[in-house]
Structure formats: C-alpha cells, structure tokens
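Scroll down for the structure; my scribbles are underneath it.
The other protein chains are all here in position, but one chain of the complex has been omitted.
For chain A:
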Amino acid sequence: MKLAGNDILIQSLIEEGVEYIFGYPGGAALHIYDSIFKQKEMEHILVRHEQGATHAADGYARATGKPGVVLVTSGPGATNAITGIATAFMDSIPMIVISGQVAKHLIGTDAFQETDMIGISRPIVKHSFTVDSAENIPEIVKQAFHIATSGRPGPVVIDVPKDTTAPDKLFEFKYPNDVNIRSYKPPIDPDPRQIERAVDAIIESNKPVIYAGGGAINSNASEELIRLNEILDFPVTNTLMGLGVYPATHKRFLGMLGMHGTYQANMSMHNADLIIAIGARFDDRITNTPKLFAPKAKIIHLDVDYSSVSKIIEANIAVFGQVKNALLEMIKLLEVKKELIDPKKILPWKEQISDWKSQHGLNHEMHLCETDDKPIMPQAVVQHLYNITNGKAFITSDVGQHQMFAAQYYHFDEPRKWINSGGLGTMGFGLPAAMGAKLAYPNDEVICITGEGSIQMCIQELSTCTQYNLPIKIININNEALGMVKQWQDMNYGGRHSASTYQSSLPNFVELAESYGHVGIKIEKNSELKSGLEKALSMKDRLVFVDVYVDPNEHVYPMLVAPNGSLKDMWLDKETKT
C-alpha cells in the first residue's frame, strides 16, 4: 500500500492500537491533522492548551497502563507541552509526544514557530527521534512505543519536520511486526541467586517492612504483591505513587510513608531491620535525611532500572528485572521454604506497630462533625467522598494540601485509581488527567480533588469537557490561599504569607463552571457538606464543580521535620513534635 507521510504516521498509530490522541493543531502539524480528519479508528481530543494535552494523555496512561499519545505543533505548541512531558518523565509514565517541526530546509534558520524541541526536551524524555524521511516513520513509531512502554516506562518525543508529512509524495507503507534495538535491552527476569539471597534475608528478619512504589504499579504487580504477603503477612507501606498497589483497607497496610506519611508507617521504616523496596526509588520525600534513614535496616531493592538502585540508599540485595517477575520468583521460593518462616518471631513487631497506630494514627472520623459553628475540615471532604463512592472512584489530584489529604484519607484498594503528579509536583495536572481517565473509563466515577490554586492552572480544560461531554466531578477544596506554601510559611517563615494569598481576587467558581455549560455547587457549612457532595455525585451525566470552603488555617500532619531530620522526626500537629 502506498501512502503519504502524514497518512503513514496516522496509520502507524492506528497499528499501535491508539484510541485517543490529545492535541492542538498548528502550521507544522497541519498535514498530520488532515490525515486525522480522514480516518475513523481513533478520536482526536482538542484541548485548550498543550499542557492539558500532555496531562490528559498522562491520566489516560496511568488509568489504563497503555501509552498516552499527544500531538502538538512546532514552537509554542511544543514548548507548552514540556511541563506535561516532565511530569510523565518523573513518574515513569509511558507517553508518545509527536511534535510538528518546520520543514527540514528551514531548520536552523530561526523560521516562524521553529524551536529545537529535541534539545529542549532532552533531559525530560526517555528517548527522542527526529523523522528524517517519511519512509522511516513506521520504524520510528514502532521503536518509540517499545521504548515508552518497556523497562522503566517514560515519555518519548517524535519531532516531525513538515516536509516529511507532505501529502504529495507517496511511499510504500508496511508496519513492522517486531522491534529490535540493539543497545536497549531492559532486564526482565531476575537473577535467581539474588532471589535466593532476598528470601533468606526475609526469613531471617524480625522487623520487616514492605515498601512499594509506583514501579510496582507500572509492572502490574499488585496481585503478586498481595500473594507474596499472603505468605509473609508483613506490614506494608506505599509511597504516594504506589497507593492502591496494596489494598489500603487490608489490616497489614500502614498507610503512606514519607513527608506526610502516617506515624506508624514512618516509625516502622525507621525501626525496621529489613526493608523490601519494590519499584520505589528512595525519593527525598521518603528518606528525609539519607544519612539518618532506617539505621538498622538491611535493604532489598527490586527495580527494573539499574540506576535507581543504590542511588540514594545503598541496597544490600539488588534484584534487577520486572518487579512482577521478581515477586513471582520470590513467591515460588518462599513456598518451597515455607517451613522456615516463623510467624511468631515478628509478633512483637506487629504489636509495636499497632501501638504506634493507636498512639498517633490519622483521625478518620472528622466527617462526623456536622455543626455549623466550626469550619469545614478539608480532611472531612475527602472522607465523605470516600464513603459516598465506596472507595471505587478514580481520584485525580493537583498539588498541595488537598493532594496530601486525598492521599491520606481516600483508601485506595486497587492500583491505577489514584492519579497524581508525585515526582514533579505539577499544579494544573488534576483536571486534564481526569479527562484522560474518564475517556478511558466512561462508566466509572472520575473525581478531581483540587484546590483553588491548582485548578486555575489548567481551568481552560473545562471547555474541552463541554465539547466532549466528560461528566467528571471537580471537588475544589477552597482555603482561599496556596495552602501548602502558606503552611511552610507558618512553620518556617514566622507566618509571613509572602505571595500565597489572593486578596479577594478569586473568581466565582460556580458561575465560572456554569458559563462553560456545567453545574456549579457552593458549600460553606458542615451541615451542607454530605448532602452537597451526594447531590454532585448523583448527576451522572453532568460535570459538576463543587466549590467547598474549608478551614483556611488547617495544616497537613504528620509532617517530617526537615532539614536534618530522620523518619522518626515528625510534627504531629501545630504544637507537637515527636
């Protein structure tokens, strides 16, 4: 079959099974857009800003595990996509970003809307390609999808000079069946000797903790992790990125760990004699001061990425490969060595952890307050949402206090239901990410828990939701300030709120939502909270924007003491430190 470059590109995406492409047209991408117009297999979602396109593709990828696909034009189209690419890169999310480029003969001439996209995106992509000829497009697309989705996933940019997609030159189109990149062979199966060492260390341990992160979700290893712990019955904590990979309502679940982790999770990590890290990277929000991190613990680290192991915290036993495969091998060996496991040995440790939990665990009953003389607590909003949705909704979030409250109080029992920008911490992520998740799962409840600061960073996407009829629910936890910034200013800068308040400049969010054709609900009293949220969630076919005014003085706790603190050093409330 003979096709022009633009059709070759689109047919290649169709061959990869792409359902949705999130984008925004412009000069250098117009040939490609013409090909999109001519086909029916995939739907293009026209966003209102390219950042929205990348986050929507990202939300789709996190919810489904399939790569999100983005199409933008050259110059400002490409640079606007950068924040979303960096967001996906930091959280290891598979994404394909196709950027238009000026024609080859114009490259380097400062042509209209020319920018060096490959150069600008280089530090925040897993890999990138420049199309040199239409003939090479199928091979490049095949390689790009392979790289984005295998090993440690990540975003891949394909920069497409306009002349390579010209409709008047035809080439033979044949999509390759396999892909082989000689210099790229990510590990899959673990070394059996390391599995044996890991299992021996597990059997010897008295104070073990399983610490699972986003890598376990990327490897689709939730089921294997649950099976492993049916044998071990060890305490489990998840990172912000790992929430849902182990059921939050399981009795062995400690909650999230780290900066705003639970008291019992942080204390368990600090006092452990064995930490089993599964697809987690010892990020600085987890370790606090690395030198003071878990002083007595032996570390087993399972990861697909060699460079993540012993980067911050030296691993005693490194297991390279797909986390799923490593867990399966560990399960097999543990079943053989079953009689060597002494469940009684770790009973005192479990009692200790249960004491920690009863001493300073989170208060999950803040939603019971219905008196109107007290302000609405942001935690109560999340608790109500959890109850109303039976914990089954997809929750996206933005960045700040509301994100931490969502992570702490919505109990995720399944992976891929919690969608947030953990690594980069990108405000503006929540709404477009919810669009991507809703397109992937139109029959599921998709809720964006946001704040009045974050939502305004991509609020233009309310218009996209109107165009494509995406009935997501937006819960705006409105404390009339950049809450997390203000919290830090309260704690470390003598309460000087530098540039963290808006001086009465906030819009009327209800009217704003209505002007886009959506429903707006304002909630200001505890007595209205439950019924208001129920009403919003009962409108299945409408986007509802719920603007909830909460206590502006509330802080997120626990909070690690930094700098120079360890995981046992936490603020438990405004006055109490451990």
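As a convention for this text, a residue touches a chain if its C-beta (ideal position, glycine included) is under 8 Å from a C-beta of that chain, and two chains touch if they have at least 3 such contacts; residues count from 1.
In this text, contacts and distances are computed from a predicted model.
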* Choose one: "Lichenan-specific phosphotransferase enzyme IIA component", "acetolactate synthase", "ABC transporter permease" or "Acetyl-coenzyme A carboxylase carboxyl transferase subunit beta". The correct choice is the protein name in UniProt for the chain not shown. => "acetolactate synthase"
* Among A:182, A:251, A:344 or A:496, which one is in touch with the chain left out? -> A:182
* Determine which one of A:126, A:417 or A:486 touches the chain that has been left out. => A:126
* Asked: Which is it among A:39, A:220 or A:310 that touches the chain not included here?
  -> A:310
* To do: Considering the whole complex rather than only what is displayed, give the residues of chain A touching the chain that is not shown.
  => 118-119, 122-123, 126-128, 130, 147, 181-184, 305-307, 310-311
